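Got a structure for you, questions after.
Missing here is one protein chain; the remaining ones are kept as they sit in the complex.
Showing subunit A:
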């Protein structure tokens, strides 16, 4: 009986003035009000999977009716999604119909069946004192999404992102520059070379630290001024993260406070890796295609064959024991000029293509050895042969190292303005 009466006592003091449901409703309303409060919407650099991918930049404009208009740096055309704000353990923003942002979770994009690894639900964490920044977190993984108030200039700035992508992607490169995109920083005693995979918005940093060659994966975030790393690279106690493009010098200057340095296109390779020649050109390795070719190398090859333009390069490293290895110049009419070579290991990451002659093909005119020799005896042909079979060889610069399907650059040591990329294509970009 005593327990019964004690339990029915209504005179308890609540810590709050309002009931839980009322407080939840207020929190939801405050979050929604904050989302729709920005005149030009919000800008976010969203990392769907910061261990594997770079960031995707979106501009969101939320309205009262539950529609969010959006644009992103990747495709410059607007889209919209339904959105809602609901209370779970915290107020949660949900992108609830398909839009460009849904690509962050689409199992058809990125890793098959797994997608980019992003999420569609974000809980509100906090708001900055001035209300210009909203800090959100993915509901399942807890990874952050930060919304920064956009301005009237944001849509125009988004279009700048693509330009910077082109600078470091090296595809469709127009300006002739040496291959190595090296970061030098005052106070560092090493340079950091960067190669970039636009498929994943990931940079691969190659450098030597305390005598040891390092190959580090670094997600990239583009900005309208340049780009930034997901996290700082720290060497000798000096951290570097943000870069701004300087058009006059064609370089990216470090913008981190108190740090001087820049990414420049250079001829020297700052880090050499063991095992590259064996991995890509050793016995029982398979060839590949290089569809990204530096403008200088492409211009050198283009015009050698009068019937069709130059298309791409390829290697046959170990086709079959009774066939020689070849280095192939492929043209738009599907014909190939095959140079017979031995892929000789000069160092751990330098391969030399020893010239052995030419291999005739099955179809005219490359079924005629005299025709091939005629082409290659011209001044242009001799220049091609000289660069391909240079005794200085080609340095192998890894992009992504996997058991199968690795990608890498071959950079001429004769002329570092000549290089080709195996593995990456960007055909789907």
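One rule holds for everything that comes next: a contact is a pair of C-beta atoms (placed from the backbone, for glycine too) under 8 Å apart; a residue touches a chain by one contact, two chains touch by 3 or more; residues count from 1.
In the analysis below, contacts and distances are computed from a predicted model.
Asker: Quick one: the chain not pictured, UniProt calls it what, "Substrate import-associated zinc metallohydrolase lipoprotein", "Nitrile hydratase subunit beta", "Acetaldehyde dehydrogenase" or "Cytochrome c oxidase assembly protein"?
Answerer: From the choices "Substrate import-associated zinc metallohydrolase lipoprotein", "Nitrile hydratase subunit beta", "Acetaldehyde dehydrogenase" or "Cytochrome c oxidase assembly protein", the unshown chain carries the UniProt name "Substrate import-associated zinc metallohydrolase lipoprotein".
Asker: Of the residues A:31, A:95 or A:422, which one touches the chain left out of the display?
Answerer: Answering carefully, the residue with contact to the hidden chain is A:95.
Asker: Of the listed residues A:108, A:257 or A:403, which contacts the missing chain in the full complex?
Answerer: A:108
Asker: Since one chain has been left out of the picture, which residues of subunit A touch it in the full complex?
Answerer: Touch with the absent chain occurs at residues 1, 4-5, 8, 19, 21-22, 25, 65-66, 82, 84, 94-98, 102-103, 105-108, 112-115, 117, 120-121, 139-140.
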